[in-house]
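Missing here: one protein chain of the complex. Every other protein chain is in place.
Here the chain labels run A and B in written order, and each chain numbers its own residues starting at 1.
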Amino acid sequence: MPLEQSVEALRYLGLFSNLDASSVMSTAVHALHPEDRVAAARILMREKSISGVPIVDADFRLVGLISVSKIIEALADGRLADSVDSVMTRDVISLHAHDTFETILSCFQRFKFGRFPVVEEDGRLVGMITDTDVLSAIIRSFYSVYVHDQRRTMTLGSFSALSKEFENSADFVYGISCTGLENAGEGSARLKAFLQTKGFGESVVRRASVCAYEAEINVCIHAGGKGSLRAIARNGEIIVRVEDEGPGIENIDLAMKEGWSTATDAIRELGFGAGMGLANIRRFSDHLVIISGKDKPTKVEMIFLADKE
Amino acid sequence: MTVHDVIESLGADVAVEGDTTRLVTSGYACDLLSEVIAKAAPGSVWATIQTHVNVIAVAAMVGISIVIVCEGRTCESDVVEHAAKEHLTILYSRDSAYTVSGKLYVLGLR
Partner (left out) sequence: MKLTEVLEITGATCVAGEHLDTVEVNHAFASDLMSDVLAMSRPDTLLITGLTTPQTIRTAQMLDLPAILVVRGKDVPQDVADLARTTGIVLLATHEIMYVASGKLYARGLSG
């Protein structure tokens, strides 16, 4: 997909809409003053492995930027002893701290630079954004929650946010088959026993078991008690996938809200349906994908990282 | 002990204040509405994590004097409005129902 189209898709999805420049940028920034020598910029770039140095005045306001190509030019002209001021780019393309994720991507797309300084309203430099920072922000945001429903399938086509491993094999498989709530939790209990034999720490096993249990309860309350619980436990991570055959979640955003539930009073009297299931799953998982829709099966995939503890 | 005394001594946030001179006679901690209907005594302080609008209906039916919503939860505005109509006091506490019960019990509400 060309970048332009990707940016369009992001806008449509509202994905990463919570990320602004201030949450994407690195704040460990190295800057120089206009009167510093070009040689200093060269040393800084080499030592810090950076490809551009922002230049700021005494009040830390951005006044220019010196890139590797400018250093090379200066080197060729024998101007390393000159001040940065004489070789730096003055019309720097910068971002504002509150610029949206889309704006950041558009900047990378339009200007083809490797880095953009981020400034406050008063022009003070507060951070830098490189493509690596953008990638890190995306990854961090995937580690919170990703909800994929029909709208998103329309835009992203066959893009799958789910782990491919389950297509081949799973380390643990349990068929959920419940009438009412009586046997709910048996699969999670078995999963827990299985995970304990795999040498995972007590705490990550507890988190995985609690989330599997909530998902299993959801299958029993909302999906007629028919579904599957599978897990892959390898390389320091536990991936748990719970699937059912529908009727699906009509409004996932609402369902994720703590305290919201479509459960009946009878279910509430059984101690469930308080609208905390998905909230608990979100709280205890390191990565969560939910794929559902009205009259669709629901797939919940949760990842638990052993080294997060 | 009155509603006023409970508010003072517990240090919980007041979501809505009903009749504060009302006497508080006992405590009840429960999240199952049918249990509260069946067993809670009139005049009780009711500690729960339920924030459903039915809580107000049940409290009014039983004659609960204060609902304490625990664990930092809050009610939607329609629930609070409903409570105001019933002259019911709702408090928000960051403590769990266990701790709220413990504190009130230690204060002498037995």
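Throughout what follows, contacts are C-beta pairs under 8 Å (C-beta built on N, C-alpha and C of every residue); 3 or more make two chains touch, one makes a residue touch a chain.
The shown structure was predicted, so the numbers you read here are calculated from the model rather than taken from an experiment.
Per the touch definition above, the residue from A:Ala274, A:Leu288 or A:Ala306 contacting the chain not shown is A:Ala274.
Of the candidate positions A:Glu73, A:Asp131 or A:Glu182, contact with the unshown chain belongs to A:Glu182. From the options B:Ala15, B:Ala29 or B:Ile56, the residue with contact to the chain not on display is B:Ala29. Although one chain is hidden here, its contacts on chain A can still be listed: residues 181-186, 188-189, 192, 202, 206-207, 209-210, 213-214, 217, 270-272, 274, 276-277, 279-280, 283-284.
Although one chain is not shown, part of chain B still touches it, namely residues 26-32, 35, 39, 47, 49-50, 71, 95-99, 101-106, 110.
Quick note on the criterion: only the chains that are shown with their structure count from here on.
Rounded to a whole number, the gap between the C-alpha centres of chain A and chain B is 40 angstrom.
Taken together, the chain A residues at the contact with chain B in this complex read 259, 265, 268-269, 271, 274. Within the complex, the chain B residues that touch chain A are 31-34, 49-52, 54, 73.
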